[in-house]
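Remarks on the structure that follows.
Showing just some of the chains, left in place.
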Amino acid sequence: MFFHDKRLQYTVRCEKPNPLFARALQQAIGGVEGEIRVCLQYLFQGWGFRGPAKYKDMLLNTATEEIGHIEMLAYAVALNLENAPTSMQEEAASASSVVGAVLGGSGATASIETLLAGMNQRHLLSTGMAATPENCNGVPFNASHVYASGNAAADMYCNVAAESTGRVLACRLYHLTDDPGMKDFLSFLIARDTMHQQQWLACIEEMGGSAGLPIPNSFNQSNEATDFSYVFIGTNHDGTPPPAGRWTQGPTLDGKGTFSATVGVPHGQEPILGPARPDSGAQVEQMSATPPA
Amino acid sequence: MFFHDKRLQYTVRCEKPNPLFARALQQAIGGVEGEIRVCLQYLFQGWGFRGPAKYKDMLLNTATEEIGHIEMLAYAVALNLENAPTSMQEEAASASSVVGAVLGGSGATASIETLLAGMNQRHLLSTGMAATPENCNGVPFNASHVYASGNAAADMYCNVAAESTGRVLACRLYHLTDDPGMKDFLSFLIARDTMHQQQWLACIEEMGGSAGLPIPNSFNQSNEATDFSYVFIGTNHDGTPPPAGRWTQGPTLDGKGTFSATVGVPHGQEPILGPARPDSGAQVEQMSATPPA
Amino acid sequence: MFFHDKRLQYTVRCEKPNPLFARALQQAIGGVEGEIRVCLQYLFQGWGFRGPAKYKDMLLNTATEEIGHIEMLAYAVALNLENAPTSMQEEAASASSVVGAVLGGSGATASIETLLAGMNQRHLLSTGMAATPENCNGVPFNASHVYASGNAAADMYCNVAAESTGRVLACRLYHLTDDPGMKDFLSFLIARDTMHQQQWLACIEEMGGSAGLPIPNSFNQSNEATDFSYVFIGTNHDGTPPPAGRWTQGPTLDGKGTFSATVGVPHGQEPILGPARPDSGAQVEQMSATPPA
């Protein structure tokens, strides 16, 4: 069960509201690198966790923190939409000067037309100047991005991946703005992404590190086609060797093999399906193996 | 530029066609853990790669291999749809016995109604007994699952995650079937997933390992709110300490800090947006801060 | 900021695990009538609320409760997946009897094939027997269903609608199962849906009731084409009068007019766009208004 405190986890302030930055911030809410995704991902991983209960607890503690991150971002979007234009017409002229004034770190001002052109227009038309669960292009969040596989190691790597792309995004947003309030707020999100990258890696280490490989480590590896387990297969058209690197030589990272490399060749047959069945909705010409004369 | 060889990368055979297994195999084609996803992911990572060219080469070599994995799975789906029912009516009785015969490893047979109930009906209605770019529930693949961040380390973790969930899926499919041809084919895919997990981990190691952390390592870490960079924040309602583990003590995995833990508290303000603007489509009652009497 | 308690809001038990019912329960998690939707809807309505703060508080209190409803449903799905089949083959025979035993309230048993046919196969292939953020057909939740308009009255009606379809769904699930644990759990969700319907209607009353109509009540109604504001327009092909009812006679519910009815006729022009521009990618034949001879 969940509870709420009215205050934010961290202070969020905005000196120079900017509807273009409001749109950019949406990527951190509803983008695939964003907070709705990690929040739901950790929740579903925790709720479906089987195994030692402390990992479930950890997942739900952090999932709960992430709800509050969405909350802060939603507030940040709304702050950036204060005074955003609601009209293309003359009455907006006064608003225009306001907007221009706050945008102009460089002395430049953006016209109302530019702001309307660059806004997520749903901020104006659908929400009345508030955040949506969408990305920076207005594409709604799709819950298929919640990775919760039932395998703890696979999930931890999914989480490292999410926090890595998430921190990359937050750093790009940090570069994009020159608003001190926004920079301060983003410095907090960046720090939490740092921690969360560490946390999931620490969990991988605690659960056995390389002993967990290959994932899932519960599958009897003698059932796999072991001739192909540790060899890099090149697919260069001209048959030149594949690019050499750590992945073509030396011991493998699971300690169970040695990397090698080879030029790929087809080991299988030519896959021919034969004529279509009479009742299958095909053309008559498909019902024999011989092309029409 | 790309080229094609008519033969498959590995042999694909099916002794006992089963339309329910055809549906399950679709997850490996169009599911989020599947091959269209990794194929497009490695292609777009390669095509957009900036930095030393050999990583681009490696990405495109493996991406090209993955196109051939989709090809094998598409053939496997079609083989499992041979003799699938096309009718709910009496003429299908003979087909029924055929289907029953091949399904019954356990002596049990599935009725036509069960097969029709459990099939991806688009295998019958939309493709005439062939694969689709969908998952096991018939949900079309959505290219938003292609993770290509422009950050090589983030991308590599995304790839480890993809191959981990991919191998988990392939192992589950291996357990699900008792067809020897399908098991042999899956043993190949599982082996390649083993290699690809290793390959992306090897790439992380070659690109600096923990020196690459936190991702992106090009962001000046003094700009983050460092008080929050290495501390696990508990969000238990009753204030009990968060679950202890590797993530609450000892040196961090980037070698730059020490893990600690704390009970989370709000550091921020109560986020109040104030009254709505007169021209914003709100109710009149929202245009003051005082509730109606 | 948010906090979590390890215990559920209400007890969730399952005596007879049933993977078909697990699939049905998904509609209450990730369906458009489900809990992810109302949770995110109340959160975004609250976070973006402008006007008297107590409504924001109320929204966030209930939104927070809803997170815990998703939690209970996710647990209910996992309980129903205990002992679900993982294989179509003979080793599953023993599992089959187990499954059959628990399904057979009516003495009937479902075969493994039927269970596999009717399951959300991702419960087996993607999550290892746990819930997903999807509906009963495996379609992922799409956040475009989060209605948060910035108009409090419109939002309240959206919420009544959500809780009405939600309670209809919960009642159907109640009828579908005969598991006492599931029935007890659903009786709680149904009760909360009762309250939440009442709650949003109470809020509409408190905010002025019919004085809030038409929504938004901040738009100057003299700007609308008032000849068309309170008339039912029939579109029967044969010109017969439209169906009579409360909506064709008597005072309107906003107290501002009287209902009437009319047979619809076109008041506008024939919309002709004219020839295509030369550089617009059209056919040459579209670049005049005269059809080819």
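The first chain written gets the first letter, and so on, giving A, B and C; residue counts start at 1 in each chain.
Just so it is clear, contacts are C-beta pairs under 8 Å (C-beta built on N, C-alpha and C of every residue); 3 or more make two chains touch, one makes a residue touch a chain.
Since this is a predicted model, take the numbers as computed values, not measurements.
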item: Where 3 copies are displayed, count of copies in the complete assembly; value: 6
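We adopt the following convention: only the chains that are shown with their structure count from here on.
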item: When subunit A is superposed on subunit C by its C-alpha atoms, the rotation angle in degrees, nearest 5; value: 180
item: Between subunit C and subunit B, distance of the C-alpha-averaged centres to the nearest whole Å; value: 27
item: Length of the line joining the C-alpha centres of subunit A and subunit C, rounded to whole Å; value: 26
item: Length of the line joining the C-alpha centres of subunit A and subunit B, rounded to whole Å; value: 12
item: Residues of subunit C engaged with two or more neighbouring chains; value: 1-6, 47-48, 50, 126, 128, 134, 140, 149-151
item: In the complex, subunit C residues that touch subunit A; value: 1-9, 30, 36, 40, 43-44, 47-48, 50, 57, 60-61, 63-65, 67-68, 70-71, 74-75, 78, 126-134, 140-144, 146, 148-151
item: Touching residues on subunit B, where the partner in the complex is subunit A; value: 1-3, 5-12, 32-33, 54-55, 57-58, 61-62, 64-65, 71-72, 75, 78, 86-87, 128-130, 139, 142, 144-145, 147, 149-151, 153-154, 157-158, 160-161, 164-165, 167-168, 171, 174, 183-184, 187-188, 190-195, 197-199, 201-203, 205-206, 213-216, 219, 221, 223-237, 242-247, 252-254, 257, 259, 264, 266-271, 273, 276-277, 279-282
item: In the complex, subunit C residues that touch subunit B; value: 1-6, 47-56, 86-90, 92-93, 111-114, 116-118, 120-122, 124-126, 128, 134, 137-140, 149-153, 206-208, 212, 215-219
